[in-house]
Each structure stands twice: as C-alpha cells, then as structure tokens.
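Complex shown without one protein chain; remaining protein chains in place.
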Amino acid sequence: MNGVARFVKMVTFWELLKGMAITSRFLAKPKVTELYPDVRPVLPYRTKGRLHVEIGTCISCRMCEKACPEGCIKVFQPSKEVFKTDKRPVEFYLSQEHCLHCGLCVDACPTGSIHHSQEFEMAVYNPDDLLFDKETLPYDLDLKHFRWNWIENAPVKK
Amino acid sequence: MTAEQQAEKVSPLREIMETREVELNLGPQHPATHGVYRALVKLDGERVLGMESIIGYLHRGIEKWAEYRNWTQATPIFDRLDYVGAVLNCHGYVGAVEKLLGVEVPKKAQYIRVVLDELQRIASHLVWLGTHGLDIGAQSVLFYAIREREAIMDLFEAMLGQRLLPNAYPIGGVRFDFPKGWVEVCRRLLDVLPQRIDEYEGLLTGNRIWRQRTIGVGVISAKDAIALSLSGPTLRGSGVNFDVRKAIPYSSYEDFDFEIPLGQNGDVFDRYLCRVREMRQSLRIIRQALDGMPEGELRGKVSKIIRPPAGEAYFTIEAAKGQLGFYIVSDGGDKPYRVHVKSPSFVNLQGIETMCKGNLIADVVAVIGSLDIVLGEVDR
Partner (left out) sequence: MSDEKPPVETPAPPAAEAAAPEAQAKPAAPKPPAPKPAAPAGPKKWEPSGEIAENGAAAALKAKFGDVVTGVKSPCKEATVLVPKARLIEILAFLKEDAACAMDYLSDLTGAHYPNNDKKFEVAYHLYSLTRKESLRVKVQLDDGEPCPTATGVWPGADWMEREAHDLLGIVFEGHPNLKVILLPEDFDGHPLRKEFPLGGAQEEMIRSNKYGKPVYLPEEIEEARKIIEERRHDS
C-alpha cells in the first residue's frame, strides 16, 4: 500500500504540485508591499533617523562630541562670562554625512537636547548639504508624521 | 582513404581537443557568491579537482578601527561584521567587555537579549534560506522568506530604532524595555512563523529537484569538520553536537529548554535541515523567554568611562553562522588594546575545498550557499 502511494506520488509529481499550491495560494492574498513614495510610512517613535538638536536646552557640555565614534559633532562653548548666564553653544556643527546613527550621543546627553528624529529621507545631491550648523540644524518638524523620540526615551534631568 | 591519411586529418583536431585541466575563475562579482568572493576552481571536465579561495575584497580593518575608539565607541562598528545578524555581533563584543569588567548583567536584560538574539537568528536564517534557494533555482522562497524577515525587522525598528545595524546593546545591559504592544506583536509573529516555516519546507524539503541538487553534495565528515574548526550549522550538519548555547552557556541560555538539531551525512541537505529546524527551536526559546520574563533592572553598574583591568578575555556566542568569538586585550586604558574577531564565516569558508572536491562545478554554488557566508564577516 505504502509502495503504491509512493508510486502514485512519484508519477503525479505530488510534491511539486504541493509547492505550486503554496505559491498559487498567495494570488488571492492581500499585498504586503508598501507604496512608499505615495504613502508615507509612520515610523515607530524609537526610529533613529536624522539627528535633531534643541539648541535652546543645550548646555554645551560637549558630551555628545566626546561620545561620537566618527567625530561628526563639534560644539563651541561660549566664553566664560557668557557661560555663567547663558549656556547655549555659540556654534554647533553636525556632519550628518558621517553619522552612523548609533545613538551614542543620545545616550551621553545629560539634558536630552540631542536626539534622533523620524526623518529618514536624507538623500542630497551634494554631500555638503549634510553639514549642518546652528542656523540650519533645527528644521520644521511636521508633527503629523514625526514624533520626537526623546520625550519617551531620554531621561531629562533638571 | 587510408588509415594514415585519416590520422593526418584527425591529428590537428586532436591537438585542439586535448584533455587538460581547466582553471575557472568564479567571482569576485558573481550572484551566487553572496558578496565579493572569488574562487579559482580547477576542473577536469565538470569535476572539481581543487579549489582556491581568494578573499579580502571587503576588508575594512575593523579590528584596527576599534583600537582607535574607546570601549563604548567601538560597539557600533561590530554590527558591520555580519550585517544580516548585527544584533548577535553586538552581543559578542559587549559580552566580552562585560566579562573582562566583571559586570553582572541583570536577569531581565539577559532575557531581553535572548529574545532579540533569537529573532535575529531567525532573520539571518531567512535571508540565507531565500538566497540559498535562489542559488539552486527555487525562486519563490526568496519572496516569502524576505516577507517574514521584514516583520522581524519591523520589530527591531520598534524596539531598537534601526532595522539592519541597530547598535543593540550598551555595555552592561540593554537600553530600553520593550515598547508598549511590542510583546503582543511578537507573540502574533511567533504564532504565524511555524506555519510559514511549514510552507518553506513544503516548497523545498520534499521537492525532488531540491533533493537531487542537495543530497550527497558537498559532504564533509564529522572528523574533518572538527579538524577544520567549522562551527554552527555547518558543523552540526555533520552530526557533531556543539552549540555554544548549550556547551558554554551565556546570557541565561541554561534556563531554556531547546534541542540542537543534528544532521547525519554532512551534506548540503543536512545543513539546510539543521537551519530550518533551528528556526523552530529559536521560536521555542523566544516563547519561553517572553513567558518567563523577570522583573528588575535593565543595566548593570557600569561607570561612564569604561576602563577594564589589564588582561585578556575570550567570549564566544552562538551567532547565526556559528561560533563567534571575541578576543579582547586591555592595557587598563579606555581604549581596546587589541580586538580580534573569530568570525564563523571566515573559518567555515576553509571547509569549502574539502566539500567541493570531486563534485560538479554546478554544486560549488550549492556548497557556497549552504555554508551561509557573509563576506562582511569573512573579510572584516
């Protein structure tokens, strides 16, 4: 009996038909692909996208600069006189070109001023456009699509 | 026509058609080599007589790079070793530093690591399954495998923030707990995946074309496999019971109940079966870890500037490809003095000559696929 069944399976290409059945079952199933450029995906809040710096809360402690493995952050502290009252950096350079998106600067920041945003479209025609300074760094976040992840993640010490 | 005349007519042809060994160059840019891997194959007709591997096209000097960063900064670069199993690489390095520091990782962090590691192992095996199928000619598996991998990548994105190279663990524990709703999504995936693995097996395991292409191809005996220091499913396909998770338990693997699938013949088909069964075992481990998730801290006590005591440590984990070892040397400073990576792909690739000898040239592609090499890890 067993031998007959095996013979029938062999002649009818049973296991190949089984494979065909699995494949053809997917014809009726819904699509799993995303229509990205038309429909923008909503990313989870922990997504490590482009770095975003809140210059207003930055105290120019340079912890992010020391933590960065690729040296893409450079912070310039204000002079000692100014630093007593206003701790915001004089200049903040960020080279997104070399950023690994590792999140070590976010870990190091004591005030939660630097964090990843959900911005992921970072393609530019010129690499120099990825070099940000204090004026170009904070950009308008469209809050419909992005949520800042530091609200939930970075411990904000006061 | 006399016999002499005939011989004269044939002789120039004979010179052209003289049988000799042919040296064929496979790669470095070849769709079946899974990256930039070049092989010089010595052929007698279609039989492989000998083989020489030429690697190093993707050498980036990761070990040297790490010596110029401090212990924390060196973490993200090791994700780039095996870029389809990045979380496991990160675990290897971080675990080595923790061993040298003598830091005890909290139980909860260990369990979270186990969950993420096993998810990554499944994702890595799915990529292997798809591409291996593609190499041999089973095209549809790739689409299904990548679809399931995408679900795992989404889980990683929600948990760690990145899909491919997440820089998963800090030294001493994990960064975050699972986000809200993550565990439910993960459990749903765990319910779905066994059926999906059944589908892959339905497409491949019984398929006579697949069986003819894989059974008895690329055989390596257990003795040879141990002598060549192979590891992972490549070793277990030959029937050697060596899994780092069982042999040298790390990160609470001794708490979980799972089996190590073993092969018998050490051919391509056995290695395939080992990996597919390993995926099912990984699902079991994840379920146990999620059920028994303890409460507690997420990070052990680690100072901000890490200065391990002078000395050396060797820490191994079971990565998706095999035994991944990190040999780190510290001189008491804040930078690694020397980091050496024992990458399973590099060592496993040594076995290819033994496996291919005597097989057909078309089987070389099947053997490369069955080794599951990632050239980023081979060349470092």
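As written, the chain order gives the labels A and B, with residue 1 at the start of each chain.
In this text, a residue touches a chain if its C-beta (ideal position, glycine included) is under 8 Å from a C-beta of that chain, and two chains touch if they have at least 3 such contacts.
Because the structure is a prediction, the values reported are computed rather than measured.
The chain we do not see here touches A, B in the full complex.
Residue in contact with the omitted chain (choice from B:Val22, B:Leu164, B:Ala227 or B:Ile305): B:Ala227.
Residue positions on chain B in contact with the hidden chain: 55-56, 59, 61, 63-65, 67-68, 99-100, 102, 226-230, 240, 242, 247-248, 308-314, 316, 323, 325, 327, 329, 331-332, 337-338, 340, 342, 346-347, 349-350, 379-380, in rising order.
Within chain A, the residues in touch with the undisplayed chain are 70-72, 74, 76, 90-91, 93, 95, 97-98, 126-129, 131, 133.
Criterion: only the chains that are shown with their structure count from here on.
By the touch rule above, chain B contacts chain A in their complex via residues 69, 72-77, 140, 147, 150, 157-162, 165-167, 170, 175-176, 179, 199, 202-204, 206-209.
Within the complex, the chain A residues that touch chain B are 13, 15-16, 18-19, 22-23, 32, 43-48, 67-69, 100-104, 107, 116, 149, 153.
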